[in-house]
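With one protein chain held back, the other chains of the complex are shown just where they sit.
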Amino acid sequence: MMSFESTFKIRSFHTDSFGHVNNARYLELLEEARWQFAEHHGLIELLNEEQLGFIIMQMNLRFRFPIVEGDTIQVFTSLVTLGTAVGEVEQLIKKQGTGKLAAKSMFTFVLIDRHSGASVPIEGKIRELLLHIIQPKKGSGEIP
Amino acid sequence: MMSFESTFKIRSFHTDSFGHVNNARYLELLEEARWQFAEHHGLIELLNEEQLGFIIMQMNLRFRFPIVEGDTIQVFTSLVTLGTAVGEVEQLIKKQGTGKLAAKSMFTFVLIDRHSGASVPIEGKIRELLLHIIQPKKGSGEIP
Amino acid sequence: MMSFESTFKIRSFHTDSFGHVNNARYLELLEEARWQFAEHHGLIELLNEEQLGFIIMQMNLRFRFPIVEGDTIQVFTSLVTLGTAVGEVEQLIKKQGTGKLAAKSMFTFVLIDRHSGASVPIEGKIRELLLHIIQPKKGSGEIP
Partner (left out) sequence: MMSFESTFKIRSFHTDSFGHVNNARYLELLEEARWQFAEHHGLIELLNEEQLGFIIMQMNLRFRFPIVEGDTIQVFTSLVTLGTAVGEVEQLIKKQGTGKLAAKSMFTFVLIDRHSGASVPIEGKIRELLLHIIQPKKGSGEIP
């Protein structure tokens, strides 16, 4: 299973007075990429049917070089682990046309009931779907 | 009745690659100033009690000169008109230490029921409170 | 000349606790649509060549009904007036699949030198290009 690719063109409003994409903006672009990934795999309909949602419990991001206005970035999103209650999504950011890794990130999520807000096990149709799209990382599972 | 003053220090993340505070950031700072205004006047408790909320139907902003990182801005918020269903809040932005007007804005709001989303008349305790804090503009009521 | 169409899928992070797209988010989506419009017409290269940029001096937005998570919006961007120093861009927001106008907006811009920050006349190649893509509004030019 391949990772899912999203592309974004970086605009003036994504950057701060350093001329770099700001941390908070990265998180919005990565969240948009996770939504596109979920949509592509038919996950959003399933979540809406069952009134469930994913929320992020932990995140780790490493930046290698800054992205600036005018750059186009590719975000590669993959589901890399799936436990009974918790899963992990890896997202890599590359600068288009260079193949260079600008940032890597790992997001740990849980499933919640949208009404109660309580965490629920990842099971049934949603688990089935996730097992189809999971792409375990080679090696240790550690963020290198 | 005096207008209510909020102050904000402008950070790198408020500005874009031009080095100016971005339009969307202005709206967040102005919204925060309106929340502080509402809180100061005891309006938030009343809205929560009755499960009502204000939403913006129209806005008009004029920018005179750009605000940059390191500037401190003062936002002066006043309720300037109040109809049966609609009111107007004026917000002026000055650069601290200069007295200079950097931007002026007018927001037209309606009251909605937070459950149904439907617009409701501005009446009862909320109207009473707003009539206490209204400060009609001198002159035409037009944004000059 | 037709207006330029951009589409956006509304995500959870675009909305606030009312469940509506927040004002500041509208401005980001509209700014992104203006960048796409400028890119489509070859304007960004020209601006970069001459180290110029457009900045917004005034904006007026009217909201007719709220947009919520899961909606897809179409933004229609047109250049509607062009003076020697100032121009106006109109942007209409429709909810896809309904044809209904959710919001309309007008942005007044000037051209600045990116180094000095000073406003400069809209002339030369940039004026030529804008005269090709201008689409004057029928009627009064007023926001109805």
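We just call them A, B and C in the order they show up, numbering each chain from 1.
Everything that follows uses one rule, which is that contacts are C-beta pairs under 8 Å (C-beta built on N, C-alpha and C of every residue); 3 or more make two chains touch, one makes a residue touch a chain.
Every value quoted in this text rests on a predicted model; they were computed, and no experiment measured them.
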Selected from A:Glu5, A:Glu28 or A:Glu50 as touching the chain missing from the view: A:Glu28
Hidden partner interface residues of subunit B, rising order: 9, 11-13, 28, 31-32, 35, 39, 48, 53, 70
On subunit A, residues whose C-beta touches the chain left out of the figure: 18, 20, 22-25, 27-28, 31, 53, 55-63, 66, 114, 117
Chain not shown, touching residues in subunit C: 12-13, 15-19, 22, 24, 68-69
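Here, only the chains that are shown with their structure count from here on.
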Cα superposition of subunit B on its sequence copy subunit C - rotation in ° rounded to nearest 5: 180
Chain nearest the global centroid, as defined over all protein CA atoms shown: C
Numbering shared by both copies at the subunit C-subunit A contact, with half separating same from different: same
Most heavily contacting chain pair (counted by C-beta pairs in contact): B-C
Farthest chain relative to subunit B (centres taken as mean CA coordinates): A
Geometric centre distance via CA averages, subunit B-subunit A, whole Å: 35
Whole-Å separation of chain centres (CA-atom averages), subunit B against subunit C: 23
Cα-centroid distance, subunit A relative to subunit C, in whole angstrom: 29
Multi-partner residues of subunit A (at least 2 other chains): 12-13
